[in-house]
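Just one protein chain is left out here, and the rest sit where they should.
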Amino acid sequence: MDALEDGVVDGNAIGGLLIEVFGTEMTTAVVTCAQCGATGQVAELAVYRPGLGTVVRCRSCDNVLMVFVQIRSVTCVDLMGLAQLA
Amino acid sequence: MAWQTATVDSLVDETASVRTILLSVPDWAGHEAGQHLDVRLTAEDGYRAERSYSIASAPGEPVAITVERLDDGEVSPYLTEELRAGDEIELRGPIGGYFVWEPAFSGPLLLLAGGSGVVPLRAMLRHRSRVGSSVPVRLLYSARSWAEVIYRAELARLGDGVQVIYALTREQPPGWTGYARRADQAMITEVAWPVAQAPLAYVCGPTNFVEAVAADLVALGYPPAQVKTERFGATGTP
Partner (left out) sequence: MSPISRGFHRRHEEAEPAGRVPPGQYVTPDFPVLSAGPTPHTPVANWTFSIEGGQSPASWTWAEFQALPAETVTVDIHCVTRWSKLDTVWKGVSLDVLLGAVSYDAPYVLAFCDGGYTTNLPVADLKDGKAWVAYSYGGSPLAPEHGGPARLLVPHLYFWKSAKWVRGLRLRETDAPGFWEMYGYHMYGDPWREQRYAGD
């Protein structure tokens, strides 16, 4: 199996990306899912990396919480699935 | 957190496909047990690849990572076969505030490793030894075979207060009386500290291993907040 398809991991794996985007350690930040209200630490969220980008989902309802896409050294960040990020 | 250039000091072959890389990192700010760092390689044509590796050494020790060579990998074959002492690699870190153990955390410690998931747990064990902590530890280490157990000699020398229990899932040496199957509820029940002792658990390895073991612990009554998980992805079935 290639690193290209490493299967689903968790928020620990994107610690570096989150520091890049938010400027600080974020894996212990608590998120609230905008769809089902579930709360949890970023480190425990489901992270999918299909090569095109990084998709972070709620463990309870699979709602997309965050999407990160890096194209030509620009990172697009979508946090629409979060009700709250503390 | 900036990328910085580190120099390879030395290499230690842990198993036929696993190597520990000891690094000199000029601006290393120190790290905690369980954190990881990101490595970035740049080819002559500008092609770049980035991977994350758990830090294998304790706080205060030289920075080290332990890398398993994946047959279909792009970075791991380079790090385990091509890289030499004196080479430079770019890295950033330390990263991660969740999957971290400090001696001040109370409760007996339960460490559950699937394959190369043992790496951050080994950093925790080394940290515990270096500070002279007496927190009781049990490590359940699931590996495919005895030959694939990383840090074998070191784990045998951990002394009182640390119990290491192996589950060898595919191949066992002659006379093996230990677990010879993948971790399941029965095994977890036998190995886990009683819930009444308020234990703290760290589970690390392939995603399937981590999810199954974490679920087993919660089924035993471990509060989810006391079960910390780090999923390495689908590679390397335990």
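A and B label the chains in the order they appear, each numbered from 1.
Basically, contacts are C-beta pairs under 8 Å (C-beta built on N, C-alpha and C of every residue); 3 or more make two chains touch, one makes a residue touch a chain.
Source: prediction; values computed, not measured.
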So which bits of subunit B touch the chain we can't see?
3, 5, 40-45, 47-49, 73-74, 78, 82-84, 87-90
Tell me where the left-out chain touches subunit A, residue by residue.
2, 4-5, 8, 46, 48, 50-53, 55, 57, 62, 64, 67, 69, 71-72, 74, 76, 78
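Assume only the chains that are shown with their structure count from here on.
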Please report how many Å separate the Cα centroid of subunit A from that of subunit B, as a whole number.
22
Tell me, which parts of subunit B touch subunit A in their complex?
1, 36, 38, 49-52, 70, 72-75, 92-93, 95-99, 207, 228-235
For a test of understanding, state which residues of subunit A touch subunit B in their complex under the given definition.
1-3, 5-13, 15-16, 19-20, 25, 27-28, 41-44
